[in-house]
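With one protein chain held back, the other chains of the complex are shown just where they sit.
Coming up: subunit A.
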Amino acid sequence: MKFETAEGTNPIDRMKVIGRAHDRVDGPLKTSGLAPYAYEQKGLENVAYGYIVGSSVAKGRITRIDTAAAKAAPGVIAIVTAADAGKLGKGKNNTAKLLAGPEVEHYHQAVAVVVAETFEQARAAASLVRVDYARVKGRFDLAEELKTAPLVGGSGGPNSSAPPIDRVGKFEEAFAAAPVKLDAAYHTPDHTHAMMEPHASIAAWKGDELTLWTSNQMIAWSKRDIALTLNMPLEKVRLISPYVGGGFGGKLFVRADAIMAALGAKAAKRPVKVALPRPFITNNTTHRPATHQRIRLGANTDGTITAIAHESGSGDLPDGGPETAVQQTKLLYAGANRMTAMRLAVLDLPEGNAMRAPGEAPGMMALEIAMDEMAEKLGMDPVEFRIRNDTQVDPEKPQRQFSQRQLVRCLQEGATRFGWSKRNAKPAQVRDGQWLVGMGVAAAFRNHISTKSAARVRLGRDETVTIETDMTDIGTGSYTIIAQTAGEMLGVPAEAVVVKLGDSAFPASAGSGGQWGAANATAGVYAACVKLREQVAQRLGFNSADVVFDAGQVTSGNRSAALREAAAAGELVAEDHIEFGKLGEEWQLSTFGAHFVEVGVNAYTGVSRIRRMLAVCAAGRILNPKAARSQVIGAMTMGVGSALMEELAVDKRFGFFVNHDLASYEVPVHADIPHQEVVFLDEADDKANPMKAKGVGELGMCGVGAAVANALYNATGARVRDYPITLDKYLDKLPDVA
């Protein structure tokens, strides 16, 4: 099915099954521990354990590997290094190689895997592998390297001939002439995904065919990259990933657990399981890169922005990519004169890549503080300032409209619900006992991405509806919304639908990432169900155009038949995919919201604590308000983490992230989670897809950090532009207490 024109009325609009706050269909399995995650797959015999040896240097060359002691250790079956792995390729989505040798590209890059009878034997033997390195000087200081880093990107992307700076109008002149100006620098640190389930895989070979049970968000990408890395034909690789314990972008790609399990299993001639220990998740896999950003805003005294510029610099390994932190600034606010630019430094730190709302998450952390600062300079309320600069068209290409944009309503609705009018615009005025109290606001913005997604639907002779797609459920609720979609389309309850996910033997879906999973994967299921409905109608001798599927009955005019009759003569199977025409080019598809936060800061110790939060989101049709709410409160929590505590500390001498466990890289805990409220505006975006839905899981994070920062400013008068906003950065700006 090709989605080419705005959607009219379709069966999804009934919202009898979809659009409801349905409980997770996989909930009982997960809460009872019966959902098998990658490392827990049962039914495999003779499984051995692999443990990875990571490089102890950040950059250099392996001069010698001595595996003799490890090989002699109890239980050891095999050891694989680059010397005995055969020629390996590299996945399209990998920057560094997943097995180092002889060059080492970053700290904790895998240099060997030790396979043994038990996990403890493998781990103990891994520490006996002696690796000698010729260490060379690396580049680990982002601020230093950015001084000479080249511009990258622009609209054309890397390697294009388009100018590397995106411009509209004459920014410099307009900024110089603006009566009110802001020119400020912001910093966001490196972040680790810190998902609960580590990267983990079991590999099993049958002849030259490889099956990998792995924890992965993107089955089709990863199948391709495994084939590329292991130099295998695509059809010889099968990936199975039915349950994923969180990914946040860290599992979009093939990582060392999968490749080292495959290599270990080949050498051991047995299935091998490998999980990454927590420190490896930090330094062996990907992370969200740090940014140094500069924002300049120029406005007339009435608050109209006349000039807006956003520049961002980040770093990555050679041939890596930038953190696209300027993305939202192209679209969020009006302004006739605009400029965005990115610089990319080469760093020898571990690989940077996507983490929840890549680009917008750190970009909004800067831009939405800048908007708060500018509102104050203008003497305007920050809600009002944002409303003043709303735009209904793409500011760079004014002929393009947003398919739907209710940012203003989000801000207004949120302000009313939150009691924004009670905010004292003057900072450091409100006190509650020992606590200085402040409120902050930020806009939320994240683009919606349309991408091809396929599914297969079966109607069994017993009326069972089964969906098969390689879509993943990374804790988001994919199982549930897919069951609801098929239920709606075929007139059965969600409970009557069996959903099978995460197997590369199934049709390739959008996968889970970039908040594109829910809308695209369900649209693919919709397409397959449309095909099945035609088959059902045909079997029943109905005219498919006017058939209604409801309550297990198929009705056309005054004729009616039970759905089960259609499959009485044999199972019906339909497969289709959703793909997209040019609507996404003609219209700008984005999601919007507003975050409101109240923060308390202890006047003595400077300890900051969130008191309450509200998000109002406008993201098209909400497929399951309960699951969507969970996504948004999780995202808000992650936003609080990025605002107040999350930072990978870089050791610029040794070139690694020092705080590589969850005791030292702090993320919010329950005691930090205040009252959180989420409101969804009632929307349906007919230009997005047949579901009329868009993404929401990343929108919930975008802007939260800045809303916290702005609230903290309002509470204390301390403006911190360097995340995370830990108390050491503003202690000296608090009122004197001695």
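As a convention for this text, a contact is a pair of C-beta atoms (placed from the backbone, for glycine too) under 8 Å apart; a residue touches a chain by one contact, two chains touch by 3 or more; residues count from 1.
Operating definition for what follows: contacts and distances are computed from a predicted model.
As stated in its UniProt record, the chain not included in the shown complex is "4-hydroxybenzoyl-CoA reductase subunit beta", which appears among "Sarcosine oxidase, gamma subunit family", "4-hydroxybenzoyl-CoA reductase subunit beta", "3-isopropylmalate dehydratase small subunit" or "FtsX-like permease family protein". Of the listed residues A:P189, A:G514, A:G606 or A:G634, the one in contact with the hidden chain in the full complex is A:G606.
Taking the complete complex into account, residues 56, 74, 120, 123-124, 127, 277, 279, 434, 602, 604-607, 609, 644-645, 649-651, 653-654, 658-661, 663-664, 666, 668-672, 726-728, 731-732, 734, 737-738 of subunit A touch the chain not shown.
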